[in-house]
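One structure below.
A single protein chain has been omitted from the complex, and every remaining protein chain is retained in its original position.
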Amino acid sequence: MSSTQVPSIPDLIPRIREFVDHELIPLEPAFLKNAQALEPALHQLRGRVKELGLWGLALPADLGGHALRLTDFALVSEELGRTPIGHFVFGCQAPDIGNLELLHLHATAEQRTKFLEPLAAGLTRSCFAMTEPESAGSNPTALTTRAVREGDEYVINGHKWFASSADGASFAIIMAVTNPEAATHQRATMLIAPTDQPGWKFVRNISVMGEAHGGYFSHAEIRLENLRVPVANRLGAEGEGFKLAQQRLGPGRIHHCMRWIGLCARAQEELCRRAVAREISPGVKLADTQIAQMWIAENAADIACSRALALQVAARAEADGFKAAREDISIIKFQVAGALQRVLDRALQAHGALGMTDDTIIAWAFRHERAARIYDGPDEVHKLSVARQILKRFGRS
Amino acid sequence: MSSTQVPSIPDLIPRIREFVDHELIPLEPAFLKNAQALEPALHQLRGRVKELGLWGLALPADLGGHALRLTDFALVSEELGRTPIGHFVFGCQAPDIGNLELLHLHATAEQRTKFLEPLAAGLTRSCFAMTEPESAGSNPTALTTRAVREGDEYVINGHKWFASSADGASFAIIMAVTNPEAATHQRATMLIAPTDQPGWKFVRNISVMGEAHGGYFSHAEIRLENLRVPVANRLGAEGEGFKLAQQRLGPGRIHHCMRWIGLCARAQEELCRRAVAREISPGVKLADTQIAQMWIAENAADIACSRALALQVAARAEADGFKAAREDISIIKFQVAGALQRVLDRALQAHGALGMTDDTIIAWAFRHERAARIYDGPDEVHKLSVARQILKRFGRS
Amino acid sequence: MSSTQVPSIPDLIPRIREFVDHELIPLEPAFLKNAQALEPALHQLRGRVKELGLWGLALPADLGGHALRLTDFALVSEELGRTPIGHFVFGCQAPDIGNLELLHLHATAEQRTKFLEPLAAGLTRSCFAMTEPESAGSNPTALTTRAVREGDEYVINGHKWFASSADGASFAIIMAVTNPEAATHQRATMLIAPTDQPGWKFVRNISVMGEAHGGYFSHAEIRLENLRVPVANRLGAEGEGFKLAQQRLGPGRIHHCMRWIGLCARAQEELCRRAVAREISPGVKLADTQIAQMWIAENAADIACSRALALQVAARAEADGFKAAREDISIIKFQVAGALQRVLDRALQAHGALGMTDDTIIAWAFRHERAARIYDGPDEVHKLSVARQILKRFGRS
Partner (left out) sequence: MSSTQVPSIPDLIPRIREFVDHELIPLEPAFLKNAQALEPALHQLRGRVKELGLWGLALPADLGGHALRLTDFALVSEELGRTPIGHFVFGCQAPDIGNLELLHLHATAEQRTKFLEPLAAGLTRSCFAMTEPESAGSNPTALTTRAVREGDEYVINGHKWFASSADGASFAIIMAVTNPEAATHQRATMLIAPTDQPGWKFVRNISVMGEAHGGYFSHAEIRLENLRVPVANRLGAEGEGFKLAQQRLGPGRIHHCMRWIGLCARAQEELCRRAVAREISPGVKLADTQIAQMWIAENAADIACSRALALQVAARAEADGFKAAREDISIIKFQVAGALQRVLDRALQAHGALGMTDDTIIAWAFRHERAARIYDGPDEVHKLSVARQILKRFGRS
């Protein structure tokens, strides 16, 4: 079986790159036309990935994965990020990858069998239900969803949204307040809820930037109305929800950053290809103009900085743990999200009217990745957090 | 009839504002869900506008309009720009308004009856087919579409795109090269082509930022294959196409700028309303934070500058003509488009996850008005043009 | 006498421009070498200005001035602002112009004779002592300087800095707290203090951006140690200091903005002249490059916006009073200061190494006008103030 031959990164990267270039990027027009309709084809491609021994690169060995170190997976994630369907086909897509990590660390034997293993094998999908429309997403202690214990069950009531990929997910990991009187960071608990229960009310796939989509490519609004979840489905102890969410978010932010850097690199490729092809006046290509050259150089600097810092932070997190790297992770979260927006904006402008169309991937990235500055903590929350940590070192309490 | 009572601006603006607030903004959710499906309802609302004597404010009196001066219409356009359906309902939407102006100035009596009058009355729609995928849109002298005279007809062959609202349009004004050997700015001619002819090949409504839509709210790709247009349909003289396009674009850019300023003002309203409503921690509203206040102030400055300059330029164009104001118009084109992007970005960020959804108008504006920095001349073309005019005054030839 | 022939603006502007170009700009190298040493020559030039009937353009007629309206003086101020010595030579330099306005509005007959008239004639200079090193300059209610009444005198103790032009000033207008128990905005009083009293301790001319200078071109640190000022020298009533300071700052900010716009225009001229003269490779001038052209266009937009808005705000302040225009004045204060910094930065970069030297005026403007974003209220204070006024209209208390 392929997982016994752990591939080296210098070997792995070109193989992944080739797969992305030849198998995935050609599917982008279909993806842009109807992402949900493409899902079966993507599942088929997962079979190819498994055959090639490239499935579950970040998964632990006992789940059939290669257990790549964070710094190695970072490089993989950049390659996969060059197309919006890369992570899905390689089985390391959000939100499942985060749920996998959580379950791997905290699942009971029963939870492992019921939820983790089928998810790791790509047989099911999952979602993560934390964000609420009525409370600031940046403040997990403001959660209003309540889970009240009744005998062997928790009864959950609440309102969630931006539960990404909930449509078609087999189960959700739900953040709910179980201990409202506890200290602020010890109030919430994570509960694993199958989505086929009556209390799980699927309201809609939210229309985001003009597209509601469905299936994996969607963000749901959910109402939890007396949703009953067995105590056996609790992940970790009562009150540990916030701690677990932090564990989930640390690597998640690094994964996102590397994915964004891959998308930046892709946008830069598209810009350069366009620039050398597009004649703007007789004998003069876009690539010959100082204006395009300035865009390309500024993109290159944004990408180089982001990559150097993100890899350095991944190494630090690997060496010293995510807690030690928390300030650094906040910095890359807002830094790379900002670089992404600038790079996409330049790439779009360089394409002119074409950049507005879905004939390239740029417009998709421009509109949907605007969310990079918002999800997993908006820029401002990370900036304030970084500053406060720094100011502590200057004596501010 | 109402049009005999020319309304004064101080009287007009609050009436329009009220109409926009009470009749149009409530339709935005339907617009965001399916713009094309809303078109019949918008036609009905045009009836209300006519009853109120508010139809065709910019149209000349002999077409049933109020013939508002440019500086007055600028203020109207700002009000209508607060919603994406404002201009349509008031009968002053692009591309028809630009075509109306052209036809009003240059149409023969026959063209007037056949094309101008039904268009002015809102009975038909039109489109403008200038931009080509293969040639830089910023360079109208690079047109590849050819019209060859054969007897009493022109036979047109070419490839156009971003022919906005071509889907459902009764006729197009087509830019085509008739005199390829002439001086660069005297090669093209404008021809009025009904869209029910066999040579008019509708290829597709281009998917723009994820949405192809249809009807008025669309941008078409068209192939012209031996399209035959009678010489009687020529607008102006042979070789005057570029001159007429400039005439069309001058006021068009001022209209766009004022519309964008209206959209900025709307985004600022949404931001402020959100800020006073949204609690981010117990007892603290978003509006209480310095971060939100900085956004609001920077928006206010972007809007105030843009408005002051655009109105000043409109006044100058009215007084001295569009040719004299050409440099100024280029400045407002890129300045206001830039302000629009900044304002929308701040408004979106202030809404958090909600800002990404179609539950507000912000995400629509963010994605579709990204084109403001591209259409009617991208930022860079206007900047280079402005600089070259300035440098002439310092002795550069 | 010249003041009987009130000049019209279309007549005035070219005359001032010519004077600036031919009499003042040639003195800039001497100014940059030693500003203080140039002061006698500038006084002589004031004689020429008086002969030409151009003295005291903003002064009321009873002080020998032309009493230009704010909107007219704005245009004059832009012309004078093209060189750092313009306002001084025409007798409308800060801080004297602000003090003149205050004294004109509030001086007693005795104060008029002793302080206002010689100042208006250019025979004396004055300073304004409000800012304190220990309290946030943005918060005039935080003043720590105390004036305690003893009989017919106030005894003042405190510490001031950035008392511009205190070196050589005949008198200062001092802000001091007289009523510490009053409401926050009614604690301070303005007192006119001759600078030849023992309690006026001149500490130093502060070294600002490497230059302490002296005379008019300086910013002093002052200690007030039992400085005795007769009650007759009080300007306005006790507790009116803050109100008067606001009266002083409103027009002052508009003057500054117009002066900055003049400096922007000058920097743009220098940039363009350099661009057409500088060969960067055989046969290619800097002016031929897209990079330089982008700078010039962006400068043009920054200048055009700032000017249009500042003139609009000046007109509003003239029509409705400074209180009504307060929000607008805050906007132009930070908007124009920001534009100034951007324009100067581009002009400097376009000059390369030369831009760092004192062989042009650019480096002087770059380093000293960095203060534009700080004095008379830093950007951030104005932004927060603007936002809070806007948010009030959305129901925030």
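As written, the chains take the letters A, B and C, and residue 1 is the first residue of each chain.
The rule is short, and it goes like this: a residue touches a chain if its C-beta (ideal position, glycine included) is under 8 Å from a C-beta of that chain, and two chains touch if they have at least 3 such contacts.
Since we're looking at a predicted model, the values are computed, not measured.
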| Absent-chain contact - pick from A:Asn157, A:Gln246 or A:Gln293 | A:Gln293
| Contacting the left-out chain in the complete assembly, out of C:Ala37, C:Leu52, C:Leu123 or C:Ala142 | C:Ala142
| note | The one residue from A:Ser164, A:Ser306 or A:Thr357 touching the chain left out of view is A:Ser306
| remark: Out of A:Ala120, A:Met190 or A:Val386, only one touches the absent chain, namely A:Val386
| request: Over the whole complex, note the residues of chain A touching the chain we left out. | output: 268-269, 272-273, 275-276, 285, 287-288, 290, 292-298, 300-301, 304-306, 308-309, 311-312, 328, 331, 334-335, 380, 382-384, 386-388, 390-391, 393-396
| field | Interface residues of chain C (partner: the chain not displayed) | value | 32-33, 131, 133, 136-139, 142, 161-162, 206-211, 278-281, 291, 348-349, 352-359, 363-364, 366-367, 370-371, 373-375, 378-380
| note | Against the hidden chain, chain B presents residues 289-291, 294
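Please note the rule applied: only the chains that are shown with their structure count from here on.
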| field | Interchain centroid distance [CA atoms averaged], chain B/chain C, Å | value | 43
| Where the CA atoms of chain A average out and where those of chain C average out, how many Å apart are those spots? | 53
| query | Which residues of chain C are in contact with two or more other chains? | reply | 290, 294
